[in-house]
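Shown here: the complex without one of its protein chains, the others still in place.
For clarity, chains are labelled A and B in written order, and residue numbers in each chain start from 1.
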Amino acid sequence: MKRYQIVIAAAVVVVLALLPIVVTDQYLLNNAILVVMFIGLTVAWNIAAFGGALSLGHAAFFGLGSYTSALLLLRFDINPWIGMIGGVFVAGLGGLLLCIPLLRLRGPFFTLASLAFVEVLRLLSIYARGLTGGSEGLTVPSRPGWLWMSFLGREPYYYIVLVMSVVTVAISAAIYYSWIGYQLRASGSDDEAVNALGVRSSRLKVFSLVVSAAMTGAFGAFAAQYYFIIDPDTNFSYVLYALQPALNGIVGGMGTVLGPIIGAVLMTPLGEYLRDAFTAEQGLSYIIYGVVLIVVVMVMPGGLMSAIRTGTDRLGRGGRRRAAAAVSKELEPTREEVKP
Amino acid sequence: MATRYHPTTAGRGRRFVRFGALTASLALIVASAACGGAGPNGAVSGGEKPIRIGALYPTTGSLALLGEESWRGTAIAVKLRNAAGGINGRKIEVVRANVPDVNAAVAEARRLTSKEGLDFAIGTYSSSLALAASEVFARGGGTYVELGAISAEFNNRGYKSVWRTNPTATSFAEQEVSFISKYVAGALGKDVSKLKVVVVHEDSAYGSSVARSVQEKAAAAGITNVSYAPYSATSTDLSSVVLGLRSSKPDVVIAVSYASDAILLARQMKENGVVVPAFIGTGGGHTLAGFGEALGADANYVFDVDFTQYAVNKTATPGLDEFVAAYKKEYGGSPLSGHSLANFMGAQTVFDILEKTGGDTSAKAFGAAAASFKVKEGTTPTGWGVNFDKTGQNTAASAYVMQWRDGVLETVWPESVATMKPVLAK
Partner (left out) sequence: MQIFIQTLMAGVLLGGVYALVSVGLNLIFGVVRIINFAHGELVMVAMYMTFWMWQLWGFDPYVSFFIVAPVMFLVGLALQRFIIQPIQGSSSAMKIFVTIGVSIVLQNLALYLWGGQYRSVTTSYTTSVLTVGGVNISVPRLIAFAGGLLLVGLLFFFMQRTLTGKVLRSIAEDRDTARLLGIPVSRFYMFATGLSAVLAGVAGVLLTPFSSAFPLYGAQITLIAFIVVVIGGMGNMVGALVGGILLGAIQTLTGTYIAPGLQQVVLFALFIVVVLVRPQGLFGAGVGTEEVGLK
């Protein structure tokens, strides 16, 4: 990463860290927490996408993180910080499990397998009432204090999730700009060539999926504390935690560092706004949401990042710029060739 | 020596754009925090300051059907009360929130408390949503009055400002067990301990909580032969459950189902020739008009324990007819279930209590007024009385036992509210 990029990123983080000083309204802070959490979730999801794994089952890791943390607290009185580590670990294991289909199936079929994975976990958590409280779920008690990650105000939650998201983005950038990221992008274009060069692309893909799963689990553990009620339909929710990060990633532009961030920043408030604005008409808000999704995918299949890139290409003058852009494009994850 | 691998970023144009993108997204985060959420969507009238209360109901998603129906009861109560002059001359302004899932419930409750500055809210139809939303209000020192969710846990959390006007799952279970011991046992000529009961329930929070309550109450009443058959509400086929019933031949089935599984269960029971002398539904799908419509004559003799419905002894439920008329006028059709009626009565009760506090919605004032607010049974549109206990639960509200007879859900038990006598299925 160039120096200037790190400086900008640091500046952004500082501004975000100062946000609660300016904004004291609890509802707005709630929104900010939601946006930041989804930035983290989307970036984490995207790490798996680096490796070509388009998962629609990340809610599985989210739920695993939530339940692990909550159960450790409720059964063994273990504080949520350690619970989060537990959640990360269990979610990572889940990711490892999903690597088996990952390595054997191509794109869309892996996606279906990931969907089945989250459904199985959701159904099992409904069935295993003794362990998970079944459909009624678990309630995390209110024990104010840093030890128990439970607060009356929203500010501490904001800082926690901000730190988590910054770490996630940092890890994503580290992977992207490292040789791992390079290999992953290369194998995205031509897997066989990369393997012929001696790179074990499968190990890298496993790595990115497991990291992605583990980080998602961390946010799940956070959510257990922040929302204090967890149940199968919410914490293993396909719509909320599997589809949404994927949508954000698509809209923003998969496979880059900035894309998921932009996607999350745009789509999260949009969803909240639509739901509030159209309370009276059943379903209207989601119709609009769906239309937005269709339009974005049709008009900008590479997401906003690619639209920005195309925009700068058009703005740029001279062959040197175009040449540089052409080289840059080659290193991007390319659109998958449609096989006959 | 490692070379750095990264896409070339030649050109100041590109650098500028990236900077721009970062700043823009930063600005967006701040801006989105500032404008996430629309303004209040209740009617604001001129004159005196209105009394603002929040109303949280799921009007989209899987709970949309009865969430919307529940909201309608509240809406009519607000309309009628405002038309009659409001509370102490002040209009009631309802700030609505759609809460399709638990996360939305928490988020919207937070919006209502901080952005809208409300300290009073009602809702919610679904137990998990009620738990979530009320936690936010209660932890923040506000008041939450539940008008329709039945999970027992709602009042057992130790909060002083959480109230509920409707009967609980425990009350449903009590009524069912009471009906079984006091009527069914006698009608079958069997001792209570010899009755075979199977609880067939869908496995979401609703079905599970009722099943749990039944377990407790049945044991206490001496009904010892009880077994449980949970199933998934989204099943396309319930033949495993039905075949289980066919082989075990129970005297009583207590069913807890949603809309489509209630119909499916009844149809597949008919297809397999399974007849249970006392099939007792527990609210949900067995109360819906759709159940009677879909099954026609096959719905006959199915019992149903639920909130007050519309074919009931009117002398015990004054105001019910007026409610139905107002509903028809507003929504162009008959009410879909008793949920709207329950919310109507609950909202009215809330307004009556606020009348006593002079429009003061603070937890202290409302708490004091509610604790001493007593209404006799048989004087409200649902027939329930009002008498809040120390946990905030209205102990004078109870479920009634209905029975489908010729396409109408008639009330058959207790006698004071019955329109007909109960009959066992043959």
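The definition used in the following text is that a contact is a pair of C-beta atoms (placed from the backbone, for glycine too) under 8 Å apart; a residue touches a chain by one contact, two chains touch by 3 or more.
Bear in mind the structure is a predicted one, so any value in this text is a computation, not a measurement.
Student: With respect to the chain omitted from the figure, which of A:V15, A:L74 or A:L112 is a touching residue?
Tutor: A:L112
Student: Can you work out which residue in A:V15, A:L96, A:A277 or A:L293 touches the chain that's missing from view?
Tutor: A:L293
Student: Which residue, A:I78, A:L243 or A:L270, contacts the hidden chain when the whole complex is considered?
Tutor: Of the listed residues, the one touching the omitted chain is A:L243.
Student: Tell me which residue among B:E48, B:D191 or B:D237 touches the hidden chain in the full complex.
Tutor: With B:E48, B:D191 or B:D237 as choices, the missing chain is touched by B:D237.
Student: Considering the entire assembly, which residues of chain B contact the chain that has been omitted?
Tutor: 60, 62, 64-65, 68, 203, 229-232, 234-241, 243-244, 247, 259-260, 263-264, 267-268, 270-273, 288, 290, 293-296, 298, 336
Student: Which chain A residues touch the hidden chain?
Tutor: 54, 100-101, 103-109, 111-113, 115-117, 119-120, 123-124, 126-127, 202, 243, 246-247, 250, 254, 281-287, 289-291, 293-294, 297-298, 301, 335-336, 338-340
The criterion applied here is as follows: only the chains that are shown with their structure count from here on.
Student: For chain A and chain B, let me know how many angstrom lie between their CA-based centres, rounded off.
Tutor: Roughly 34 Å, centre to centre.
Student: Can you list the chain B residues touching chain A in their complex?
Tutor: 2, 4-11, 13-15, 17-19, 21-22, 25-26, 28-30, 32-38, 41, 59-60, 64, 68, 96-98, 100-104, 106-108, 110-111, 113-116, 127-128, 131-132, 135, 139, 151, 153, 203-209, 232
Student: Which positions of chain A touch chain B when the two form their complex?
Tutor: These residues of chain A touch chain B: 1-2, 4-5, 8-9, 12, 15-16, 19, 23, 25-32, 34-36, 123, 126-127, 129, 134-137, 139, 142, 152, 154, 176-179, 181-182, 227-229, 231, 233-234, 237, 240, 258, 261-262, 265-266, 268-269, 272-273, 275-277, 279-280, 282-283, 285-286, 308, 311-312, 315-316, 320-321, 324-325, 327-328, 331-332.
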